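Removed from the display is one protein chain of the complex; every other protein chain stays in position.
All chains are identified by letter, namely A, B and C, in their written order; residue positions are counted from 1 within each chain.
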Amino acid sequence: MTATDLLDLRRDLHRHPEPAWREFYTTARIVEELKRRDLDALYVGPDVLADDRVGVPDDDDLETWRERARSAGARADILDRLDGGRTGALAVVERGEGPTVGLRVDIDALPIREADTADHHPAAAGFRSEHEGYMHACGHDAHTTMGIGVLDAVLDSEFAGTLKVFFQPGEERIVGGEPMADSGHLDDVDYLYAVHIGLDHPSGEVVAGIDGFLAVAQFGAEFRGASSHAGARPEAGDNAMQAAATAIGNLYGIPRHSEGATRVNVGVIEGGTATNIVPGRVAIEGEVRGDTTDLMEYMDDSARRVIESAAETHGCEVAVDNLGRAPSARSDAELREVVAGVARTTDGVTSLLGSDHLGGSEDATYLMRRVQQRGGKASYVGIGTDHPGGHHTPTFDVDEDTVGLGIEVLAGAIVETASRRP
Amino acid sequence: MTATDLLDLRRDLHRHPEPAWREFYTTARIVEELKRRDLDALYVGPDVLADDRVGVPDDDDLETWRERARSAGARADILDRLDGGRTGALAVVERGEGPTVGLRVDIDALPIREADTADHHPAAAGFRSEHEGYMHACGHDAHTTMGIGVLDAVLDSEFAGTLKVFFQPGEERIVGGEPMADSGHLDDVDYLYAVHIGLDHPSGEVVAGIDGFLAVAQFGAEFRGASSHAGARPEAGDNAMQAAATAIGNLYGIPRHSEGATRVNVGVIEGGTATNIVPGRVAIEGEVRGDTTDLMEYMDDSARRVIESAAETHGCEVAVDNLGRAPSARSDAELREVVAGVARTTDGVTSLLGSDHLGGSEDATYLMRRVQQRGGKASYVGIGTDHPGGHHTPTFDVDEDTVGLGIEVLAGAIVETASRRP
Amino acid sequence: MTATDLLDLRRDLHRHPEPAWREFYTTARIVEELKRRDLDALYVGPDVLADDRVGVPDDDDLETWRERARSAGARADILDRLDGGRTGALAVVERGEGPTVGLRVDIDALPIREADTADHHPAAAGFRSEHEGYMHACGHDAHTTMGIGVLDAVLDSEFAGTLKVFFQPGEERIVGGEPMADSGHLDDVDYLYAVHIGLDHPSGEVVAGIDGFLAVAQFGAEFRGASSHAGARPEAGDNAMQAAATAIGNLYGIPRHSEGATRVNVGVIEGGTATNIVPGRVAIEGEVRGDTTDLMEYMDDSARRVIESAAETHGCEVAVDNLGRAPSARSDAELREVVAGVARTTDGVTSLLGSDHLGGSEDATYLMRRVQQRGGKASYVGIGTDHPGGHHTPTFDVDEDTVGLGIEVLAGAIVETASRRP
Partner (left out) sequence: MTATDLLDLRRDLHRHPEPAWREFYTTARIVEELKRRDLDALYVGPDVLADDRVGVPDDDDLETWRERARSAGARADILDRLDGGRTGALAVVERGEGPTVGLRVDIDALPIREADTADHHPAAAGFRSEHEGYMHACGHDAHTTMGIGVLDAVLDSEFAGTLKVFFQPGEERIVGGEPMADSGHLDDVDYLYAVHIGLDHPSGEVVAGIDGFLAVAQFGAEFRGASSHAGARPEAGDNAMQAAATAIGNLYGIPRHSEGATRVNVGVIEGGTATNIVPGRVAIEGEVRGDTTDLMEYMDDSARRVIESAAETHGCEVAVDNLGRAPSARSDAELREVVAGVARTTDGVTSLLGSDHLGGSEDATYLMRRVQQRGGKASYVGIGTDHPGGHHTPTFDVDEDTVGLGIEVLAGAIVETASRRP
């Protein structure tokens, strides 16, 4: 694929942003491209995901997005394979003796309305989001394009071994990493790379391996009590509002931990019907994090105890749902050195960082951990890009020249890695 | 107007339920009827309300409802007079020497979706709500009809004095009573009746005067802090969720009062954007009540202090709005006796209660208090009706025969009252 | 006993104030007096109390007070009968045919340091408390004296029937009423009077029957978690301080009740050891009340649920103890009329109230309820007295002249009551 083709692909994806489990157009477009290549195997949607998933929308919602993809020109035969919003793909290339090297890219978008001002390049250049209210505001369109580009570059190289390129859905909601990690396809991977563009690193800068992923668990909790008239029968209510307030107050009060950073947040709340009705239902959504998966689980266990006790305090029931989760992970020094070595000799790389600290969460960690737990190595590579607006804002955009640079560094690292013996 | 006409009117109103400040069709329909009568004065919308109002919807909302009224056949010339959602009307009849007697009926409906099952009479008989999601679920359609019916009955009687029939908007949100009470039209009223149908009293039962209105004040509070990423920068947020939770917990903890009953409720909450964002905005709606207006004000003062301190606790700002309010009131024994006397001799009245205890709130109390503070008397009369579902539920309905009975009792009481000298 | 003797007795009791279950001197002094009278029966301590008691001090504490009583001159043979702090007494007189009429007086004192300034009469006149830190600050010394005085007056009268004078311990902690009510001695009482002096009624005023007793239940709750170093191992603690704070916040938030007044208070707290230790133990003491016993029980049930859930919220255990309780009660109209009739003809009574509203709690209600549940009647009589300081303050004192007046009214009422046939 030429640089121009890659550019077109990225812009086509940018025009069609799709959130978690609705990546119909995106998956169809990826698979369409992959089918044109000389692959040894191609897995689509249901074949790259374990059965257990969370955050799956209802059928109406899924059909709306599948139909939208169809209208936008996605191939019907591919769409038909993405049952129940099982999106994503995996391309496998075998080129002689050598280790199995993986690359993971994520493909989903965000529920953000893209800027439409003249100084926003996608708007000016005519590839602004056509799904109003949704946007590739975190660069996953570039990641997907890199996945195709790296595949081409490796196919063109001296690469000896097996290459697996994972196109993962649902990263933004951290719901796609776990089922892909549990699909079995990671189990023979010796080395895994994941990639992210931007992250406040400028064009020309490469980060050989990112650390500091916080493990995270997101939850929803619906408090259900009994409504009553607040004036006439206040005692007849089981007040879900009081239950939620008690839970919130105490969630933030979960003790800090001496072994590392923890986090807790209740990010969304909604409930009640009228000022004069004792609320019988209030729902919250929140999350806990930790420097390590253990610390996150300490927070998660404590949070559940707090939520359930708060419900009991006010005679309510509560249902707690997992929304999404991701473990912590660390980039291995061995792969970091490979990337650094390649980056040093790549034209256009003007700055090289051995490592950086994320301080946020990412479900690539599920795939990294799967590989590492089985004795493999992993690294999460950062490719700098000048981005006008911050990640997750309406004016986010990437410097398109860095997509090619990222492909070059990643392909180089993959080839070099395969030359090693696990 | 014949009994059949009254029935048709009630059903027409039932088909067109409108919430507070959107009673366009209802007001137009009332005015249309009143214009056919021999009145001494007719005041419409802006002319029956003082300027200060709360709970007024935005212009788009108002226009939507005005347009809906127009499409349903409401007279354009009347709609044009209801600027800014100033709805309601007042009919005045002067018949010789005598005191001024008032009757207040309320005209607005509720945001409840009406039942559409065969056992729900309005659905079966073809006059179910045509404004989906809104419903006359508290009988104000019957009250409005009684207002017209009483006017006719008094015009047909030996009545000597002045009769004022007040058609009040916005009772359900307790926003209409105060501006109508402050309009000046109550200032010469010597005796005032207000009426409510149902209230768990069966058909044939009359309550001569209802007491036990709790004074009420409804409020909205919007907590505004600063958002931040809950994983990367938890300390940068000023957490509106924590502020709201602290407020809620402490609002319910406002001390009870030795002088009478008090109430507090936070009925609605909404805020935050995502699990991983420290919420920068959370809004609540709630209310306080008291056996007396003083007790309500004790609660209101305490609530404001709690809300403002809770905001400060978490570095947030908060804006507190009045949503609606109503004072307490008592029915005067003198009028109670008049009603009881009339009811005893009215065919169809099978049970008579001297008084009952409401335990809720009503903004008729603004009008009652206005009259009582100037030396007049007031009573809040209950007309029983068999209602299949409770008030404010989707299956509420009235026994239509009781509308005529109510008219007879009220008109009788008004005539008898006028025969007294203030 | 002459008026002077009664005055001496009251002052002697005033000098020896004893709190709940330590009324050794007081009981010995009462019994000493009673033994001098011509009684048909005399029951002491263990014989006037059912077995179940709460709030009993430990043996060391009891022995300290018993020893103090001995040193003050109390008769050793009587003290020996008051095992385990089982104090109090009952005098029975049978005088021919007639109903059984009871009088209940309470005998205990308060943990308050009595004023020692010249304007405090007991200090000036030399009968200030000799038990430093304890004081008859609620007039029970006068009540006890009245009990003896009424007995003498009735013995001197035409009384026909049975008189039982109950000297009840532990009213201030509301721990004495229940075991005395359950002793069996109330079961044949047809009419019961209880008496209180003062209550902001002036000398010369009599209240024929007091109502508005709130039912009350007092509780202690000890939260037990696990201590840890707050800097080094915050996560290792199960924080009893957070548990207690959560409980307190939510206790005050127990919903108000539409059927009447309720109360809740956490009056005492204590716990923790050092700023740098996560507290493993925090204890609270509190109470709930209600207009009726049912309302109190609604509060009590809610309070227990709140306390237990709050403990769970922070991984703590909690032990909840009953400290004291008393039901609600109402004075019967029949006895109220008897008292009013007598008071009207008693010299020195300058003002008569048919009833008054207490708004507090009293465990005489246990005895009243026992009698009423078995078909008898009861009234709680108020005898006014000018008291310089409020009840339960260091400058409380009674107008000694009103003791005689109270005796006259009560004895008169008892004689008159006995002349009725149950």
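The working rule: contacts are C-beta pairs under 8 Å (C-beta built on N, C-alpha and C of every residue); 3 or more make two chains touch, one makes a residue touch a chain.
Everything quoted here is computed from the prediction, not taken from an experiment.
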item	value
Neighbouring displayed chains - absent chain, whole complex	A, B, C
Touch criterion as defined above, residue of C:87, C:168, C:183 or C:242 at the omitted chain	C:242
Sole residue of B:162, B:242 or B:293 that reaches the chain not shown, by the stated touch rule	B:242
Hidden partner chain, touching residue among B:7, B:72 or B:232	B:232
On chain B, residues whose C-beta touches the chain left out of the figure	232-237, 239, 242, 246, 249-250, 253, 255-259, 278, 298, 305-306, 308-310, 312-315
Positions on chain A contacted by the hidden chain, ascending	249-250, 252-253, 255-256, 258, 261-264, 359
Touch residues of chain C, complete complex, unshown partner	214, 216, 218-219, 229-234, 239, 241-242, 244-246, 248-249, 252, 263-279, 282, 285-287, 289, 323, 359-361
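Keep this in mind: only the chains that are shown with their structure count from here on.
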item	value
Length of the line joining the C-alpha centres of chain A and chain B, rounded to whole Å	51
Approximate Å spacing (C-alpha centroids) for the pair chain B, chain C	50
Residues of chain B touching at least two other chains	249, 252, 263-264, 359
